[in-house]
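One protein chain omitted, others in place.
Right after this comes subunit A.
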Amino acid sequence: MISNIMTMVRKELIDAARDKRSVMAGLYYAIGTPLLMCGMFMLLIGQISSPEDLNIKIENGERAPDLVKYLSSQGITHGDEQDKSLDVKDIRLIFSDDYAAQMAKGLSAEVTLVADNSNEKLQNSIRRLEKNLQTYSAEMGSLRLIARGIDPRVVQPIKVNVEDQATPDSKGGVILGVATMTMIYAVFISGMNLAIDTSAGERERNSLALLLSHPVSTRNIVLAKVLAVTIFAMLGLLLTLIISKLSYSFVPWQELGFTVSISTNFILLMLLIGLPIAIMAASLQLFVSFMAKTFKEAQSYLTLVLIVPMMLSMAASYNIAPDTLQWLPVSGQQQALIAFIKGREIPMLQLLLSSMTTLVIALGLTFAMEKSLKSEKIVFGL
C-alpha cells in the first residue's frame, strides 16, 4: 500500500512539475515574501530614523545664537528651503522676540516648535529636536543654579533607575512575530495551486474519473494527494526560511537598537511545527477544491477559507489574542514560536494540544474527502 501511495505521489509531483507556471506561482510567495518584507523594513527604517544631519527651518535664529550653535553641534541646522539638494524636514523652530530679554532676567525664554506629530517620518526627528532642547535647557538650568551657589542636585529629587528585562532577542520579537506569520502563511500558499490543480483541475481535465477507475483504493488516492500537497507546502516553507535567513542579515536592524536574525534552531523548530499545519492546509485545500465545481470556483473558495488561518495567525502575532486562542490550531503553534524567539519557555502543553487538534482536523477532512469521492456528484462536478 505504501509503494502504491508513493507511486501516486510521484505521479502528482510530476504532474505538478509539468505545469511550470503553477509551480512557480506557488513558490513566488515563498521567495518573494521574505524579500518584500526585508525591502519594506529597510524602507521603514530609513524613513523613521532621523538623518545624521537634520535640516529644519529655524526662524529668528539670530535671537538665540548660542542655542542655534548648540543644535548645530548636535547635527540640527537650519536648511534653506530653496536649496533643492537639502532634505529640509517640515519642522519649524521659532524664537520669540523677547528670547534674549527673558533669558537675561533668569526667566523662561520661549521657543515654539511647529510640526505634525502624526507624521511617522518626522516623529523621530521631532523627538530628537525636543530632546536636545531639553538637554540644553537642563544644562542652562543647572548652571543658573551653580551661579547662585546652589547644588543642581537639589532639583532632581528622584532618580529613576530602569532595569529593562528585555534581551537582545526579545527586542526583535515583534518583528519576528510578523515574520513567523508570513512563514506560516507560506505553508498555506505554496501548496494551494497544486491542491486546486490536482483536485478541481484534474476533474476539469476529466482525468479524475480515470484515476478513480484504476484498481487503487480511494483512500490511497486521497492520501497521495494530501501527501503531495504537503510536500509542496513544506518545500515552500523551507524556501521561505532559507531566503529569510539570508536576506534578514542585510537589513540595518541596528538602527533600531536590536538585531533580528533567524537561527538554525528556529528553522528546525519552524519545520517541525509547520509539518502538522502543512498536512492540515493540504487536506483543507483539497477538500474545498473538491467541493467546488470548477477550477475558478475552487480558487475563490480557497481565498475565502484561507482567511480563517490568517486571522488566527495575525491574532497571535499582534498579541491581541484572548487566552483561548493559544489552544487553537495555527495560533497555538505560532505563539509557541514567538515564545521561542523571545527566549521564553515554550508552552509545551498548548503546542502539543494545538498540534494534535491540527492533525485531527486534517484527518477528519481527509476522511470526508475519501467519502465524498465516492459520490458521483463530486467526481463529475455536477
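Methods note: contacts are C-beta pairs under 8 Å (C-beta built on N, C-alpha and C of every residue); 3 or more make two chains touch, one makes a residue touch a chain; residues count from 1.
Keep in mind that, in the parts below, contacts and distances are computed from a predicted model.
This complex has a chain not shown, and the name its UniProt record holds, of "Pimeloyl-ACP methyl ester carboxylesterase", "Alpha/beta hydrolase", "NitT/TauT family transport system ATP-binding protein" or "Acetyl-CoA C-acetyltransferase", is "Alpha/beta hydrolase".
Within the full complex, the residue among A:F232, A:W253 or A:F340 touching the omitted chain is A:W253.
Across the entire complex, the residue among A:M6, A:A138 or A:V360 in touch with the chain not shown is A:A138.
Screening A:S3, A:Q82, A:S118 or A:N161 for touch with the missing chain picks out A:N161. Listed residues A:E59, A:D80, A:D97 or A:E120: the one in touch with the omitted chain is A:D97. Remark: the residues of subunit A touching the chain excluded from display are 63-66, 69-70, 72-73, 97-101, 103-106, 131, 134-135, 137-156, 158-168, 253-254, 257-259, 261.
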